[in-house]
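Removed: one protein chain of the complex. Kept in place: all other protein chains.
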Amino acid sequence: MEMVPVLLKAGKRVVDLSADYRLKDVKIYEKFYQVKHKDKAHLTESVYGLPELYRTKIKNAKLVANPGCYPTASILALAPLLALGLADPGSIIIDAKSGVTGAGRKIAEGFLFSEINEDFKAYKVNMHQHAPEIDQELSKLAGKKIKVTFVPHLLPINRGILATIYAKKAKNVKRKRQSLTDTYKKFYKKEPFVRIREEGQMPRIKDVVHTNFCDIGIKEDAQGAIIVAAIDNLLKGASGQAVQNLNIMCGFSEYTALL
Amino acid sequence: MEMVPVLLKAGKRVVDLSADYRLKDVKIYEKFYQVKHKDKAHLTESVYGLPELYRTKIKNAKLVANPGCYPTASILALAPLLALGLADPGSIIIDAKSGVTGAGRKIAEGFLFSEINEDFKAYKVNMHQHAPEIDQELSKLAGKKIKVTFVPHLLPINRGILATIYAKKAKNVKRKRQSLTDTYKKFYKKEPFVRIREEGQMPRIKDVVHTNFCDIGIKEDAQGAIIVAAIDNLLKGASGQAVQNLNIMCGFSEYTALL
Amino acid sequence: MEMVPVLLKAGKRVVDLSADYRLKDVKIYEKFYQVKHKDKAHLTESVYGLPELYRTKIKNAKLVANPGCYPTASILALAPLLALGLADPGSIIIDAKSGVTGAGRKIAEGFLFSEINEDFKAYKVNMHQHAPEIDQELSKLAGKKIKVTFVPHLLPINRGILATIYAKKAKNVKRKRQSLTDTYKKFYKKEPFVRIREEGQMPRIKDVVHTNFCDIGIKEDAQGAIIVAAIDNLLKGASGQAVQNLNIMCGFSEYTALL
Partner (left out) sequence: MEMVPVLLKAGKRVVDLSADYRLKDVKIYEKFYQVKHKDKAHLTESVYGLPELYRTKIKNAKLVANPGCYPTASILALAPLLALGLADPGSIIIDAKSGVTGAGRKIAEGFLFSEINEDFKAYKVNMHQHAPEIDQELSKLAGKKIKVTFVPHLLPINRGILATIYAKKAKNVKRKRQSLTDTYKKFYKKEPFVRIREEGQMPRIKDVVHTNFCDIGIKEDAQGAIIVAAIDNLLKGASGQAVQNLNIMCGFSEYTALL
């Protein structure tokens, strides 16, 4: 937020990898990031850089706020359910697991090899700074206020996120005519970087690492669905998505430099 | 179930590490293990070997069915909630993660180093053979039929289980006078191998590996609770618990050979 | 050796990734691989596919025997010393360490995750099938029979080889006018995929993984030198080198599909 106003003033278009322009509500930003926002002026015009939801706006955007890694996986996994009113918005639980590069390159005791290796833990249980970002976007999709339960965990691997998501069926949903898997396939039909697995087939981190893909698998039951989404946190969850946004902004093929 | 009748007939007392005497319902056993049960006669008298729930019965038991690793962590994490009627029995979701020794020493492609290392995945989503074992014991505690949502995952580590569990508050629970953490502490007050963390402190796998402890942390919110339980799947989840049962059966100190 | 004669007869040019055409001495091949050689006819005409030594011959070769992974790292690390007569040929010790993909995708107990993870070991001590391949090529370079001491080790990582090599100075070498590092830099000056580190700087596996590079570092002392070479066993040690050979054979830029 210190560089961005300078760049915009100079007539540049910006894809911002930081969290500074993702949250529209400054109070929530300041609470979760524990820092004063210095450029509220550009908050309104920034476009949330998830191409699957905002492609048209990204095309002409001056400022794109590139999404966080957990939100990318979580929102893509839930967008069809909420946009189509298929899930109970109050029921959503996201149990997410990330490799250590998710936290950047912090030099702290908690990130030493012998602290991470052969271990696994939950952290920031229901208080991670990515939760309000997920809430904001899912609320927009659902057309009503959503607050998810979000528990991140730290995996002893270098890269990759896998989110296991639990959602109950919306109460008023009638007997459906197609499987959720088919609904998802249709929803993401034209998306170059979202791949929907066959019913009951779940993606694993190996499937997406070193790629810009988000792979999604769905398992339905009487009460709702379990959705598993996997991305590479450094690509679709960060710089890969930034390149995808840049491609859209510049009118390049969306695959450029990503295949 | 081939050895056990022979041993019992010879007057021996048995702690069985297999799954053969855990499930009281033979049909469920045969469905999930894909094998015919050969010793239904002893099913009724077998005692489920979770000392925290069945210590008195274990003391004099002739046949103890040592619990599975996932059920040990899951049941201990949920027992206070269900025994005391604090959780909505229909709301329970168990997102469990296990190191590879949970699967024994199978020589199969899926367990090769290069298949597991730097990867993470869900498997047997909502169809794992440990789910009915959890359902059986939680139903007994709650006094009503319970069917949990259970999703196991495979961690790239040798040993350890961490289960992240989501439960909604029972509808009729009044304003509580103590925290869930205090409730848990009281419930497990005299247990030598269950340790309850302070409110909001979550255990990690490193805390319990190479020990017989089950560590439990609780985070409450308005709607319910997130409970995290960690055990070493080879000790409290298998042979350690068998030794604990043997100690009880023989009148030894429960710590014998376990500290 | 079953496919190759068929392909050659059909007028195809072949880069063979197997070990069948690497060793010129059939007896040694049959001893180390425990299999009868079925195509001795083409053994003589096959060219050893190490571009740094045989580029001219590879250009027009009909049959290229792509080198093993350990030999690639070892021979590149030692070629300048032996070609220029700087090392005592009887003194060479290669202490090599490889990730598990070096062994292919064998389904055997020894390659299970829990057998490899958190472990490290030497194997086939001084009897690995890659040793005669190294001996053959170093002998050619030195113009005399060489038998190295070769001890491979298994690293708990997916990919990458690091070889630490010990060589004593040749007895008759006069006071040198340049450092060994400079000698190596000159020797590999035009090589696209060999990178020589500054004096005393040693490469690590991370430097080369997912690339076709061979990185080499040298540390000299009064008695000789310690040379460390690192490659990705799946690229410069296998398919990457095959592509490099194909590029040479077809007159493409050597970097094609490798950068």
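By letter and in written order, the chains are A, B and C; residue numbering begins at 1 in each of them.
One rule holds in what follows: a residue touches a chain if its C-beta (ideal position, glycine included) is under 8 Å from a C-beta of that chain, and two chains touch if they have at least 3 such contacts.
As the structure is a prediction and not an experimental result, all values here were calculated from the model.
Only one residue in the set C:L43, C:L138 or C:L155 touches the chain that does not appear here, and it is C:L155. Checked against the hidden chain, the listed residues C:I134, C:M202, C:I216 or C:L246 yield one contact partner: C:M202.
Residues 100-101, 105, 107-109, 111-118, 156-158 of subunit A touch the missing chain (whole complex, contact as defined above).
Taking the complete complex into account, residues 93, 95, 97, 117-123, 125-126, 149, 151, 153, 155-158, 160, 162, 164, 166, 200, 202-206, 209, 219, 221, 226, 228 of subunit C touch the chain not shown.
The criterion applied here is as follows: only the chains that are shown with their structure count from here on.
When every chain is represented by the mean of its C-alpha atoms, the one lying closest to the mean of all protein C-alpha atoms is A. Although subunit A and subunit B share one sequence, what matters here is the overlap of their interface residues, and that overlap exceeds half of the numbers used. With centres taken as mean Cα positions, subunit C sits 51 Å from subunit B. Taking the mean of the C-alpha atoms as each chain's centre, subunit A and subunit B sit 33 Å apart. Residue positions of subunit A with contacts to 2 or more other chains are 118.
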